[in-house]
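Please see the structure below; I have some questions.
Shown here is a partial selection of chains from the complex, left in place.
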Amino acid sequence: MEEFKKKLRIGVIGGARPDNTSYDLALKIGRLIAEKGAVLVCGGLSGIMEASAKGAKQAGGTTVGILPSSSRHDANPHIDIAIATGLGYARNSLVALNADVLIAVDGQYGTLTEIAYGIIYGKKVVGLGTWEIDGIIAAGSPEEAVNLALRS
Amino acid sequence: MEEFKKKLRIGVIGGARPDNTSYDLALKIGRLIAEKGAVLVCGGLSGIMEASAKGAKQAGGTTVGILPSSSRHDANPHIDIAIATGLGYARNSLVALNADVLIAVDGQYGTLTEIAYGIIYGKKVVGLGTWEIDGIIAAGSPEEAVNLALRS
């Protein structure tokens, strides 16, 4: 664990019910994050959160899940370090705070709060097939998304 | 106060440093909210929050300000009911929760979190010169914005 705190934390944010294409993109992103030696931070639940954590674990990485509920046992099975908040959607602020850089994939309005919090907190936000708004750096592939994130 | 809880609560959200045009639009919206007998809810600080509260008070209305800081004395002078949260930007969730309908004017990324929270919480979100994203109902004037809000 000594090295954990020196690692870059990359947050992956996105919807709980993505289509298969977005799920696969997030899986790939998670794998690349782990291969590059970064830590994956996410919301700990299903969909994009699960896919990215699954990918990171497939590549031997470490995963953090910041949960809206009061029990760390609500995390998906690919989360190593589950953090319970009991805050409901207000926990979205904590997802953004605990990443050094964010990658948004797909996503609805919860993702939009996390994108906006990320920008408020001065984090770089990379987007892949997600909201197109000022302040997001668009990527065309998982590789490009992770490379852009690593340049933070 | 008996009647307070029966009144519609209209949230006005927007930036802390608007230009004069947006400030005046928010002032007008606040006035109309009060004239229609609704309660104004906002973030309690400067800019659009202050303008809308000032307008509401000019028309004899009631204003609620949900503050990010720990002291209710941080509210602008046009807030009747100041609520301290000590939550920083996580308080944006509470602004959306405490309105029945939201009107966004101008605004940056804090406003974007409040728009997104509003949609997550099932509130109608009306926009005037603000973010143009799916889920916002665009209005062309303060009158139209308030009329759309009242139809909730």
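Here the chain labels run A and B in written order, and each chain numbers its own residues starting at 1.
The rule is short, and it goes like this: a contact is a pair of C-beta atoms (placed from the backbone, for glycine too) under 8 Å apart; a residue touches a chain by one contact, two chains touch by 3 or more.
Just so you know, these numbers come straight off a predicted model, no measurement behind them.
Participant: Assuming the complex is a homo-oligomer with 2 chains given explicitly, what is its full copy count?
Facilitator: Result for the total copy count in the complex: 4.
Convention: only the chains that are shown with their structure count from here on.
Participant: How much rotation, in degrees rounded to the nearest 5, is required to superimpose chain A onto chain B on the basis of Cα coordinates?
Facilitator: Value: 180 degrees, nearest 5.
Participant: With chain centres defined as C-alpha means, what is the inter-centre distance between chain A and chain B in Å?
Facilitator: 31
Participant: Quick one: which bits of chain A touch chain B in the complex? Just the residue numbers, please.
Facilitator: Touch list, chain A to chain B: 87-90, 92-94, 109-110, 112-113, 115-117, 119-121, 131, 133, 135.
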